[in-house]
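Here the complex is missing one protein chain, while the rest keep their positions.
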Amino acid sequence: MTTLGEIAAVSSTRLQGCDAATVVTGIAPLNRAEPGQLSFLTHSRYRQFLAVTQASAVILSTGDAVDCPAPALVADNPQVAYARAAALFEPVAETKPGIHPTAWISPAAQIAADAWIGPHCTVEAGAVIEAGVFVGPNCVVGEQAELGENTRLVAHVTICHRVRLGRRVLVHPGAVIGSDGFGLALDHGGRWLKIPQLGSVLIGDDVEIGANTTIDRGALEDTVIEEGVKLDNQIQIAHNVRIGAHSALAGCVGIAGSARIGRHCMLGGGVGVAGHLEIADRVQVTGMSLVAKSITEPGVYSSGLAVEPNRLWNKISARLRRLDEMFRRLAVLEKKIDKDGST
Amino acid sequence: MTTLGEIAAVSSTRLQGCDAATVVTGIAPLNRAEPGQLSFLTHSRYRQFLAVTQASAVILSTGDAVDCPAPALVADNPQVAYARAAALFEPVAETKPGIHPTAWISPAAQIAADAWIGPHCTVEAGAVIEAGVFVGPNCVVGEQAELGENTRLVAHVTICHRVRLGRRVLVHPGAVIGSDGFGLALDHGGRWLKIPQLGSVLIGDDVEIGANTTIDRGALEDTVIEEGVKLDNQIQIAHNVRIGAHSALAGCVGIAGSARIGRHCMLGGGVGVAGHLEIADRVQVTGMSLVAKSITEPGVYSSGLAVEPNRLWNKISARLRRLDEMFRRLAVLEKKIDKDGST
Partner (left out) sequence: MTTLGEIAAVSSTRLQGCDAATVVTGIAPLNRAEPGQLSFLTHSRYRQFLAVTQASAVILSTGDAVDCPAPALVADNPQVAYARAAALFEPVAETKPGIHPTAWISPAAQIAADAWIGPHCTVEAGAVIEAGVFVGPNCVVGEQAELGENTRLVAHVTICHRVRLGRRVLVHPGAVIGSDGFGLALDHGGRWLKIPQLGSVLIGDDVEIGANTTIDRGALEDTVIEEGVKLDNQIQIAHNVRIGAHSALAGCVGIAGSARIGRHCMLGGGVGVAGHLEIADRVQVTGMSLVAKSITEPGVYSSGLAVEPNRLWNKISARLRRLDEMFRRLAVLEKKIDKDGST
């Protein structure tokens, strides 16, 4: 429970047509909000609901504030203002410091006095867990792994040996950080020999790592995720990859070994990046595309194909197989026409 | 161990050329079945084996029963009949009620007297576990999460806080339900600010959720999986998605935020669905296709391309890059010909 005044202060918004003392008890979408609730407008298609919303105030842009029929909190960046306001309504996780009696902590691990280690956790020898860290239930922290201040492992997270997480890193359930890279040598008999994976993983400050995402340790040097990177669920990061600061990767992205992704990049869902290439800063790749060679210029890149009715698609893909033939037939025609034209 | 008569009763099949009293001890494929075993014919290409099978009876369709040389259990829907018959041969999981001594249960959780909580489970405060629920080893049930009657978590499942599962839900190992959605606001400095994920996940009755599948909680309202939905392994469901009743999604599907999938849909393996769109009821999408805009009509949709020999594919994809040029060259030719024709 808070007031519009407090919300405005936290979210750096300006009150328009509403009272700072109004009490707010929750948040709801525009068309469902009731009096006493906060709402927001971040997509223009919901603008129609401004006239009918019951919300006590709506966070919106200076543009949308013009002639706005609803009480408003006007923001330069409504997304950011909303994020800040919504944080007031998050249930506060109780994180009493201590170690749950069912956790197993190696006597050779170092745990900050105010950290929390939850039920059924395993913390191995040499691990270092810094101040304010929260380790949720059933997590594993391997030998000599380090968790920086205020880092949070939600539940069922595996941090392998020697992996280092920075401060305020948030790791969702099922994520695995520091598994062996897929390093193999082929012997003369066609059998695979494992190449030891001697590097580790270094995760910068303020990184978020989604559920069931996997990040492999480097073969010799470290796999590096720079500060502020946001990784959605079920992402696979292979060994020796480096992801530049403040890049965001959507679900199911796969990055092959030794690829380097720039800073402030955005990769859509299901994108694949081949190994040993570089992507410049500020590159965006749309969903289900394949980056097969380096990208040197910022911009938006794509190779995903959208669905058509199956019958049409079957025709298209049959034709596609004959595309080379078609080009040759076109060239033949062009020659004939030119000759005819010249006669 | 059962008899053909019992099997016929359970599977609603009719005996043809066999004796209800015949004892059956197991199930095997047509070409491997021995006397005393049940078999089935659900694909016509295995029809050849009817003449030679040693099975004591074969579940098959009324069509295949005509002139069938083998003893048969004749079904309207052999797949369904087989599913019912096979259930007789499942090893019965012993689910003695109780709480394993190594489980940790918050004193503020409610556990039905006949539920089972396995080794190394964590059940947090306010969780409600209803009658007949089975929670396998090393599962985590978060604060105020609810598991409906006879729901079953196989092992290593994470149910996050406030998530609600209906009755007879089956969740396979490594699945994560209720992780934070990937909600981010970009500030003026190009840094990502987390948008609190205040919604939850609602799973209907009779839903099955595959191994390592992830379902994110809603940003404000709930992510909803309606009754009877079947999700294969390694599926990613983003925040605020709704999946209509009785839809089935194959492995590695990814659904982006706020997408709405209809009822009785079928998505093939590796399909991607973009965010904020709607798919009508009874839509089928074939494997590795991308749904990039709404689909309003039932039917089959595709955009997956099948492999060719690499050398040919390289030619095709090089030509593809010049497809726009080709259309323009074709149009030029057409003009010339028309002009020539008109002269």
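Every chain is named by a letter (A and B) in the order it is written, and numbering of its residues begins at 1.
In this text, contacts are C-beta pairs under 8 Å (C-beta built on N, C-alpha and C of every residue); 3 or more make two chains touch, one makes a residue touch a chain.
Worth saying up front: this structure is predicted, and the values here are computed from it rather than measured.
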Q: Please pick, from B:C18, B:C160 or B:C252, the residue that touches the omitted chain in the full complex.
A: B:C252
Q: Specify the residue from the set B:V66, B:A113 or B:A306 that touches the hidden chain.
A: B:A306
**Q.** Where the unshown chain meets subunit A, residue by residue
**A.** 102, 104, 120-122, 124, 138, 140, 142, 156, 158, 160-161, 174, 176, 179-180, 182-188, 190-196, 198, 212, 214, 216, 220-221, 234, 236, 238, 252, 254, 256, 270, 272, 274, 285-286, 289-293, 295, 299-303, 305-306, 308, 312, 315-316, 319-320, 322-323, 326, 329-330, 333, 336-337, 340
Q) What is the set of subunit B residues that contact the non-displayed chain in the whole complex? A) 27-29, 76-77, 79-80, 82-84, 86-87, 89-91, 100, 102, 118-120, 136-138, 154-156, 170, 172-174, 208, 210-212, 228, 230, 232-234, 246, 248, 250-252, 264, 269-270, 287-288, 304-311, 313-314, 317, 320-321, 323-324, 326-327, 330, 333-334, 337, 340-341
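Here, only the chains that are shown with their structure count from here on.
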Q: Report, in whole Å, the distance between the mean C-alpha point of subunit A and the mean C-alpha point of subunit B.
A: 25
